[in-house]
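For reference, the structure I am asking about is given below.
Heads up, one of the protein chains got dropped from this complex, but the rest are sitting where they should.
Order of writing sets the labels: A and B. Residues in every chain begin at 1.
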Amino acid sequence: MGHNLNKAFKFGIGMALAAGLTSGAQAADDKIKVGFMLPYTGTYASLGNAITNGFKQYVAEQGGKLSGREIEYFTVDDESDPAKATENANKLVKRDKVDLLVGTVHSGVALAMAKVARENKTLLIVPNAGADEITGPLCAPNVFRSSFTNWQPAYAMGKVAAQKGYKKVVTLTWKYAAGLQSIDGFKEAFEQAGGKVVKDMTLPFPNVEFQPFLTEIASLKPDAVFVFFAGAGAAKFVKDYAAAGLNKTVPLLGSGFLTDGNLDAMGDSGKALQTTLHYADGLDNKKDQAFRLTYAKTYKMQPDVYAVQGYDAAQLYGAGLKAAGGDVSKQADVIKGMEAAKIDSPRGAFTLSKAHNPVQDIYLREVQGGQNKVIGIPTKALADPARGCKL
Amino acid sequence: MPAGQGTLMDFASFLIQMLNSLQYGLLLFLVASGLTLVFGIMGIINLAHGSFYMIGAYLAFVLTSATGSLFLAILLGIPLTFIVGAFLEWALFSHLYKREHLEQVLLTYGLILIFEELRSLLVGDEVHGVDIPAIFSASIPLSDVLSYPVYRLVISGVCIVLAVALYFVIQRTRLGMMIRAGNHDRTMVEALGININMIYRVVFALGFALAALAGMLAAPISSVFPNMGSHVLIISFVIVVIGGIGSVWGALIAALVIGFADTFGKVLLPDYAGMVVYLVMAVVLLWRPEGILKKG
């Protein structure tokens, strides 16, 4: 027993020492600390990298500095694992003491980050996760988003589905926040316009055995199917849908994440798929062309919506820093600057709602020749209803 | 019950769901059969069995990318995994036969961590798809809106062939006789002058190869992703528990029951789907604490 005690004793001393050392090492430096908490492994790894690339591209375009201050980056791989989210966020907030927290892709993880950010008053920009709550009931002065709410693209698709004259629709998604909230957004618009969702089906994330659900869809014979899937699972779903022959009789609709970054993997099965999103290929805007050219040159690959969101996160922070004269300690001024910013985004210019979410156009896109070509704008300057936000 | 046409359609989709259940259940059997043999014959609890499935799936991905054909990948993969299995038995598992279950749990838990990290180092953490071989990529129309992918039928066919082959090996061959004898009494077999160590090595390698083969076959329909082994591992445990440790036939029955429960659970009780298989297990345990078919 004595030996075990010894171990405990030594480890305790070690921890106390470690704590002392890091507090001593907190030397004053004048770099601005930006912490990326993004998925660098797992299903969403490529998204995390695209966001990081986009962010760094904007900073590089400004000469490597924002408001005259150099940027120091800290990174934590969140593994898209909500169970580790609070601890991971604390690593950046409490251990590294970052000035700006940027993250993440997975909605559940982002919710945990928003909680940590609120409790510690750390500035947070969410560059992807669409969880409605972040700019809804859980909104906060120091929490911003440069992407979308799950509600936004899905709501637009609900309108489109009703306009196409569909009456009876079946939905299918992974059972997690992003999926369920997308379904709600779709339903809201679709049922307001007189349609009816006859069945909601879910499967656990990131399960990709769709066969029983395809069989069920075939037996229900709806006018259309609305789904929310993203990443590799989305490509798999579209392929399975085509292999089951359903694409010939039951049109497939989805939030744009169904096809974004997945067109190669889908091959022919993705042909003529229609989706809604706040970004598309073939946008007629100069900013987008310049952005894409630089991105392709720098990173030797084509940018996607995630890169745009990362780029805009940096733009947004840049606007805030400018308003505060580069002084991160004046957080209220940074926030005011961010709230007032009009972001000249590759997706088209946008402003922020009171709840700190982009007010933006949602595009209807169709898969044509390996691209998500814009074919219409069903909703212009769509703002999330931000239900429950008291800002 | 809706009458007329409705009922007829429902029956058609019921049959298709049965087909889905059968295919899933047979695939699970392939994984669980190796697990139950290793449990029953060697008395070893092997948590790393799910990793063998994962290794198979990644092998299918890597070898298919290299050779351009899933057939070649499987032809290369089976002997490869058999050899790796025999090696693992020699290097690690042969030291565990006389150890406590707790130590077996611990060692194989450590192996899971090692296999997952090696996978991450060698192949990365991305999700990959494996293409279905061109000749099986068609679909058969089953109803006016639904088609059934041929490849899924092929999987079921392969699994049935293997189940029959396993039956013959165990019931009709000398190796099978020794396996059956070893299952009952180790010392007796040794007394008869049979090299039990060699039998163990072959059985373990066979178990590895079967799990890996299941992973290779499933790769095109499930995609290939990190930690894909852990779900399969736990379901295989449930199958072994339900079927009775060491009983290959118990495993077959249990795998089909689980395939059925899982598929219909997903559609009929989506909120409780994950639990259905465990509830089945609880009921079986109440009824027969040692599984449907006791070993032996």
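As a convention for this text, a residue touches a chain if its C-beta (ideal position, glycine included) is under 8 Å from a C-beta of that chain, and two chains touch if they have at least 3 such contacts.
Just so we're on the same page, contacts and distances are computed from a predicted model.
> Suppose you had to identify the omitted chain by its UniProt name; would it be "Dihydroorotase", "ATP phosphoribosyltransferase", "histidine kinase" or "Branched-chain amino acid ABC transporter permease"?
Missing chain, per its UniProt entry: "Branched-chain amino acid ABC transporter permease".
> Out of A:A85, A:A232 or A:L273, which touches the unshown chain?
The missing chain is touched by A:A85.
> From the list A:S67, A:S107 or A:N150, pick the residue that touches the absent chain.
A:S107
> Touching residues of chain A against the unshown chain: what are they?
1-9, 11-16, 18-20, 22-23, 41, 77, 81-83, 85-87, 90-91, 94-95, 107-108, 111-112, 115, 175-177, 180, 204-205
> Can you list, in ascending order, the chain B residues touching the missing chain?
39, 43, 45, 92, 95-96, 99-103, 105-107, 109-114, 116-118, 120-121, 230, 234, 237-238, 240-241, 245, 270-275, 278-279, 281-282, 285-286, 289-290
FYI, only the chains that are shown with their structure count from here on.
> How far is the middle of chain A from the middle of chain B, if each middle is the mean of its Cα atoms, in Å?
Measuring from centre to centre gives 37 Å for this pair.
> Over in the complex, which chain A residues touch chain B? Could you list them?
41-43, 45-46, 201-204, 206, 208-209, 211-216, 218-219, 221, 231-233, 235-236, 239-240, 243-246, 249-250, 265
> Okay, in this complex, where on chain B does chain A touch?
Touching chain A: residues 9-10, 12-13, 16-17, 20, 23-24, 120, 125-129, 137, 139, 141, 143-149, 152, 221-223, 225-226, 263-264, 266-267, 270, 273-274 of chain B.
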